[in-house]
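Below is one structure, written out as structure tokens; comments come after it.
One protein chain is absent from this view; the other protein chains keep their places.
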Amino acid sequence: MYTQGLDQAGTDEQIAVETDELLSAFQERIDAEEKIEPKDWMPEAYRRTLIRQISQHAHSEIIGMQPEGNWLTRAPSLKRKVILLAKVQDEAGHGLYLYSAAETLGVSRAQMVADLLSGKAKYSSIFNYPTLTWADIGTIGWLVDGAAIMNQIPLCRCSYGPYARAMVRVCKEESFHQRQGFDIMHTLCRGSDEQKAMAQGALNRWWWPSLMMFGPNDSESKHSAQSMAWKIKRFSNDELRQKFVDATVQQADFLGLRVPDDELRFDEDSGHYRFGEIDWQELFDVIAGNGPCNKQRLEKRRQAHSNGAWVREAAQAYASKQASRAAA
Amino acid sequence: MSKQEWPLYEVFVRSKAGLSHRHAGSVHAPDDQMALDHARDAYTRRSEGVSLWVVRSDSIVASDPAETSAFFEPAKDKIYRHPTFYEIPDGVKNL
Partner (left out) sequence: MSANQALIAYTLRLADNALILAQRMVELVAAEPELEEELANANFALDFIGQARMFYTYAGELEGQGRSEDDFAFMRDEREFGNLLLLEQPNGHFGDALVRQFLFEAFYLHLLEALMRCSDQRLCEIAARAIKEVKYHFRHSSHWLVRLGDGTELSHNRAQTSLDDAWRYTGEMFTADEIDTAMQENFDGPDLASIHELWRRDIATVVVEATLQLPDDQWMASGGKQGRHSEHLGFLLAEMQYLQRSFPGATW
């Protein structure tokens, strides 16, 4: 993803007029399922939309390390500890792939990180909920990664090449994430009464926030139509949410767990599960910064960043000393 | 300089002997040696590779998309370079 260095020279040109001809030629390429690559001409709004979406996605991976990381030191067996550590490490890796993809659009990782730390940039609301028991780790893998996969698989065909390629790698690596979560739940549900209660409690807390992960209803979603036209997005929020519910309710039945929704029922005619109304106010509150863990998550990132400053600077200082020694 | 971020490196991985190195992604690193370490830890976690190349992103010279047609289209009409251009008479073998 090498065009970042080259892009910096071209900032003046980017303000060039977006004529109808250019715009329609661009849309034709998209409609023909051609991939857009970093140095290709693209509308400024397309670039900005991608930067926003990819960096949010990257931030979500990075912040997402925390709720699960919360149980790394307390994982109940050595096997569970290595599995969870490998998963949390993958999240760091996926953050890295995604930041790299965004960097091809001419924004630096330092800038994206600064926007995250200042609170300007958003990340997935789900990671602002606390992980209170070991069953929460199972539930995150099962539900949150399950929901993420629904979102991410279509992104492998996104019109922007570097994003699509990053997502192919991410999806390949994440294929074990949901399974390990389900495996934790399955083990708990076959365990003692206390373990079953732990599993049910976690499902009760994570079910609705998981449904919120797909975003507002289509009628309320402000970026959807344009993103669909640009093939950054392939399915609507509501379509993906429905797909998720259909898949997950059966899995909950298998586990012997009850989905915490009194209105949930199977609709024979459509072949889909109908579910109750989401508490949208809760989603908007969490997005606005008022979730249970928003402050804590960002504070931990800020601390890591500022505590690491002297280390990053030391490495740079050494590199420049080495460079001048080589030149001498 | 302390506020600058570590430079960007492109990472190329040879998945097994006999295959070329292929672009895998990028990492930030303060210098070449660390770039190799970072590439190893980021891109070969699932034994994806047997050899790694890293190169500073700003050292790569790339063709300009504005010149795509001048660069690549002239090759398109030289169909006589491809074996399918030629008709082979029935009965002729090993050609």
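Every chain is named by a letter (A and B) in the order it is written, and numbering of its residues begins at 1.
By our rule, a residue touches a chain if its C-beta (ideal position, glycine included) is under 8 Å from a C-beta of that chain, and two chains touch if they have at least 3 such contacts.
Since the model is a prediction, treat every value here as computed from it, not as a measurement.
Student: For the chain left out of this view, which of A:P76, A:G256 or A:G289 touches it?
Tutor: A:P76
Student: Using the document's contact rule, name the residues of chain B that touch the chain not shown here.
Tutor: The missing chain touches chain B at positions 6, 27-30, 33-34, 37-38, 40-42, 45.
Student: Mind listing the chain A residues that contact the chain we can't see here?
Tutor: These residues of chain A touch the chain that is not shown: 62, 65-66, 69, 72-82, 85-86, 88-89, 92-93, 95-96, 99, 134, 184, 187-188, 190-192, 194-195, 300, 303-304, 307-318, 321.
Just so it is clear, only the chains that are shown with their structure count from here on.
Student: Between chain A and chain B, what is the separation of their C-alpha centroids in Å?
Tutor: 28
Student: Taking the complex as given, what residues does chain B use to touch chain A?
Tutor: Counting only chain B, the residues touching chain A are 1-2, 4-6, 8, 10, 25-28, 30-31, 34, 42, 45-46, 57-58, 60, 62, 64-65.
Student: Sort out for me which residues of chain A touch chain B in the complex.
Tutor: 1-6, 37, 39-41, 89-90, 93, 96-97, 100, 103, 108-110, 166, 169, 173, 309, 312-313, 315-316, 318-320, 322
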